[in-house]
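Missing here: one protein chain of the complex. Every other protein chain is in place.
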Amino acid sequence: MTKPHEALYYGDYLQLSKLLDSQELKSGVNGPPAHDEMLFIIVHQTYELWFKQILWEMDGVFRILNHKVVEEKALGRAIAHLERIVSIQRVLTQQIDVLETMTPLDFLDFRDYLVPASGFQSAQWRLMENRLGMRVQDRHAYTTSSYTSRFSASDRDIVESTEKEANLFDLVQSWLERTPFIQFGMFDFWEAYREAVDRMLASDEGLIRQNPTLTPNEMEAQINNLSKTTAHFAALFDQKRYAELLEKGEMRISHRALQAALLIHLYRDEPILHLPFRLLQALGDIDENFTTWRSRHAQMVKRMIGTKIGTGGSSGHEYLRKVAENNRVFGDLINLSTFFLPRSELPSVPEEVATQLGFYWRPESSGS
Amino acid sequence: MTKPHEALYYGDYLQLSKLLDSQELKSGVNGPPAHDEMLFIIVHQTYELWFKQILWEMDGVFRILNHKVVEEKALGRAIAHLERIVSIQRVLTQQIDVLETMTPLDFLDFRDYLVPASGFQSAQWRLMENRLGMRVQDRHAYTTSSYTSRFSASDRDIVESTEKEANLFDLVQSWLERTPFIQFGMFDFWEAYREAVDRMLASDEGLIRQNPTLTPNEMEAQINNLSKTTAHFAALFDQKRYAELLEKGEMRISHRALQAALLIHLYRDEPILHLPFRLLQALGDIDENFTTWRSRHAQMVKRMIGTKIGTGGSSGHEYLRKVAENNRVFGDLINLSTFFLPRSELPSVPEEVATQLGFYWRPESSGS
Amino acid sequence: MTKPHEALYYGDYLQLSKLLDSQELKSGVNGPPAHDEMLFIIVHQTYELWFKQILWEMDGVFRILNHKVVEEKALGRAIAHLERIVSIQRVLTQQIDVLETMTPLDFLDFRDYLVPASGFQSAQWRLMENRLGMRVQDRHAYTTSSYTSRFSASDRDIVESTEKEANLFDLVQSWLERTPFIQFGMFDFWEAYREAVDRMLASDEGLIRQNPTLTPNEMEAQINNLSKTTAHFAALFDQKRYAELLEKGEMRISHRALQAALLIHLYRDEPILHLPFRLLQALGDIDENFTTWRSRHAQMVKRMIGTKIGTGGSSGHEYLRKVAENNRVFGDLINLSTFFLPRSELPSVPEEVATQLGFYWRPESSGS
Partner (left out) sequence: MTKPHEALYYGDYLQLSKLLDSQELKSGVNGPPAHDEMLFIIVHQTYELWFKQILWEMDGVFRILNHKVVEEKALGRAIAHLERIVSIQRVLTQQIDVLETMTPLDFLDFRDYLVPASGFQSAQWRLMENRLGMRVQDRHAYTTSSYTSRFSASDRDIVESTEKEANLFDLVQSWLERTPFIQFGMFDFWEAYREAVDRMLASDEGLIRQNPTLTPNEMEAQINNLSKTTAHFAALFDQKRYAELLEKGEMRISHRALQAALLIHLYRDEPILHLPFRLLQALGDIDENFTTWRSRHAQMVKRMIGTKIGTGGSSGHEYLRKVAENNRVFGDLINLSTFFLPRSELPSVPEEVATQLGFYWRPESSGS
């Protein structure tokens, strides 16, 4: 290994002279600076640094998943990248507590200087969304303009170029679709699953009809609900109806990928399925944490500006609240539990198939 | 002070023989227990213990605020009670992370045993809401039944009896209404505030019209938005229109209390207004944290059961999501920033009035 | 599946009538209750509930590891149990923030009523320690008495009986010792590792001697330090010296288990080693989190009682601080990084061996 020739200095390594000279308070240009504008700048700068790190981790995942054959050896690393993103998201959410130490009145001391700049102009935030797999049609539109309309030309180019590039949703979907285990040797997962579903739905209906605490109205409501669930399951087993769900935008994930995701969850203890299970979990965590962040952020904005317009001209809280609800990428994975069955209802994997889902090396006494 | 006669033992003091013998796994009654049911029980039991503590702290606040004249000496303690609730709420939210270590599949191992029990039957949760000041009409109805319809008779009595009792919202509102400082000596806060508002609205319109990055459509949207804000402000200065907002349920807080809350925020540095400011902040924190908890909880339920019905028969996630948005008590305090003005726009308090808002004792050199 | 015959009620399921009737304020027996004693009781009760859950998860791990042949299928579940403990520990630490909302002065309102009860009498805490693998000789003695001397006879029996029972340290050690991969086919891990160590130590010495920023004194100090590291490594390759370290208590883990743990860390990307790696990580996390809790707790006690004696008669903070430093079970795993080498220095696993460390099933195109 080559050694450093000259002595590296902490401050140079971190480029602190640049970093710590990047806070110019607009409120201070023509008058006394507003104390809290420094916080406003620093908190946004730390956000942007963390966004860069999240994008860096996403790149790591892309390098692993963007292959026809994903190396099993690399899955652990992909999960580590995703789990790091989860860990960073906890910091992002914690930082909202810090920003909330700024009271609305303190914000008013410098708010007008920032117009028309806005968090909506964070290119990295949009990059994260696009690389995650958010599509233009998934975005809650807050005006008739495009989500990139407030960007500088160069930022717009960077952001829009990622709309057509590989994204995490597509890579994960393709990886799932390639799973060979849905029909594998003598084990037809899909057939076994379908039979189990039929048994469960019949049982659920019994549960409702025998529930002594329900009023007639409530019972009717629940039976209606169950009918919807039944219809939902039915679509699983009917390619045409599934295609309709896709077309209407009620589902996004392909049928084949959904099958694989279900298999992975339901048989996660099989060694070869365990890391895939953890990868899907981590994707769900990331999706949920972005939703949590958006929701906390929307609340903070409401407290900060009430029903006023945002500095960037959005309708503020109301817009953000709707975005928090809707802008999900991996919602189908979050919703997957709709289709879960109790393990007791599932047939176990035949011994011979189980061997093939296990490790090459097996302990000698394992035959006993 | 009297001393304990016999030696107190840790386990007896905490009544551990009862406490640690209160977990009976339903899944274990007729078969092997489901491992994760213990977690499910313990996490709900710790929630209920913390709810008891929150109710205890609320009682402390009631004892202080439930007087015609609230002792200034006691305000610090009221705030301490509220800030402790905030601290407990952080634990409540953290506990969701623990519950999420239970996967949906693990939940299915015992879920059916719990029907029709449901978290909707937590009497203490409803007590907290009612004591906070949630009214029956504020609740998002999930069926045509009452929010207490699933309770046992005794729980229902306890919960419903608090609907008519003193609640935090009413006590705080009355305390605000009694503030003598809105028109105080030579200082007419309300008049000064009104003039400043007029100046600000004119300035905001200018900001929008001069914003070079807005498309004509966007500018129109923002001007519309500002019109709404202007109308909102107008209602502040027109008792009749304010009364309409109250009647329509768009506002809840009385006009007089709103004036006081605005005064307290805008002049919070005056010593006699500082602790009232902190008290209002803490109420806002509590409201926001309950919203955060509800929203995290709704997300968790979605991940746990998807679009299935809940054990108690609710439509699950969808219901919880709506509740998270709507069931707020102190929303008017959260929204108060709508009516804030930059400090630079506000007239300062005349010296003589300031003296009266300060401490009795003053440093001798303070005249200089 | 059998269905509940009678309608289960939330409050009955959680046994709330017992649970919420288990708080008797000692300060209220002969006078007005001290408000904060309720918090003191509730926080300790929630701790004890969580301790029960942690013990429950440990039991789950025991059931998996306490076999001659640990099923690979079960490893994922063992890790889930351990990661849940980690998640609970975050709540335990967060609860300290809540307890700290009680000021020392508030504590004094009821402290004397508690004498001589003490947190040292928490049987479940000692059970956790013993089941984790803490030995009597590992405990920092705060008096000449045994750590169980303050227990009731029945608690003492329960706690002391676990001293001889299986504990997590022993089970993990045995499991590590059985790893067949240390010398596996044509791959002699230990020989390869030893050669790499020699190269690295030579390189490290160079790094120090060429560091231009070191004063002569500092350079001498670092060379001394490196000599210690070298001696430490030497013990790894000399069974007699390693035995001495064990005897002196400087190491606890057996040589064979240490070899396995090193192999697992250094080659964690091999599929069959990845979950073992995560299991070791989780054990390190648990150890670290207990240390963090102890350290936060010691600080809190210092702030609460200063240098006074604790209610149970310990010297309070000073004792707790020492315990926080010393009472570790998996310290050897935490320290393991001492013996790590950069991946670039390690020989890669021969293809044929790698196959055996992979899954039985392999993609057809994987030969390319």
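We just call them A, B and C in the order they show up, numbering each chain from 1.
Here, a residue touches a chain if its C-beta (ideal position, glycine included) is under 8 Å from a C-beta of that chain, and two chains touch if they have at least 3 such contacts.
The shown structure was predicted, so the numbers you read here are calculated from the model rather than taken from an experiment.
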Request  = Mind giving the shown chains that are in contact with the missing chain?
outcome  = A, B, C
Query = Out of B:183, B:203 or B:239, which touches the unshown chain?
reply = B:203
Ask   = Among C:63, C:178, C:232 or C:256, which one is in touch with the chain left out?
value = C:232
Query = Looking at the whole complex, which of A:14, A:136 or A:231 touches the chain that is not displayed?
reply = A:14
Missing-chain contacts mapped onto subunit C = 103-105, 108-109, 111-112, 115-116, 143-145, 149-150, 203, 207-208, 211, 213-215, 217-218, 221-222, 225-226, 228-229, 232, 265-266, 268, 281, 284, 288, 291-292, 295-296, 299, 302-309, 313, 315, 321, 325, 334-344
Query = So which bits of subunit A touch the chain we can't see?
reply = 1-4, 7-16, 18-20, 22-24, 26, 30, 35, 38-39, 41-42, 44-46, 48-50, 52-53, 56, 60, 80, 83-84, 87-88, 90-91, 94-95, 97-98, 101, 112-124, 152, 155
Message = List every residue of subunit B that touches the chain not included in the displayed model.
response = 1, 3, 7, 68-69, 72-77, 180, 203, 206-207, 210-213, 268-272, 274-275, 277, 342, 344, 355-361, 363, 365-366
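To be clear about the criterion, only the chains that are shown with their structure count from here on.
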Ask   = Chain contact graph: line, ring, star, complete or other?
value = complete
Remark   = argmin over chains of |mean CA - global mean CA| returns A
Message = If I superpose subunit B onto subunit C using their CA atoms, what angle of rotation comes out, to the nearest 5 degrees?
response = 180
Inquiry  = Report the inter-centroid distance (CA atoms only) between subunit A and subunit C in whole Å.
reply    = 31
Query = CA centre of subunit B versus CA centre of subunit C: separation in Å?
reply = 38
Note = Chain-centre distance (mean CA atoms) for subunit A and subunit B, in whole Å, is 29
Ask   = What positions in subunit C touch 2 or more of the other chains?
value = 1, 3, 7
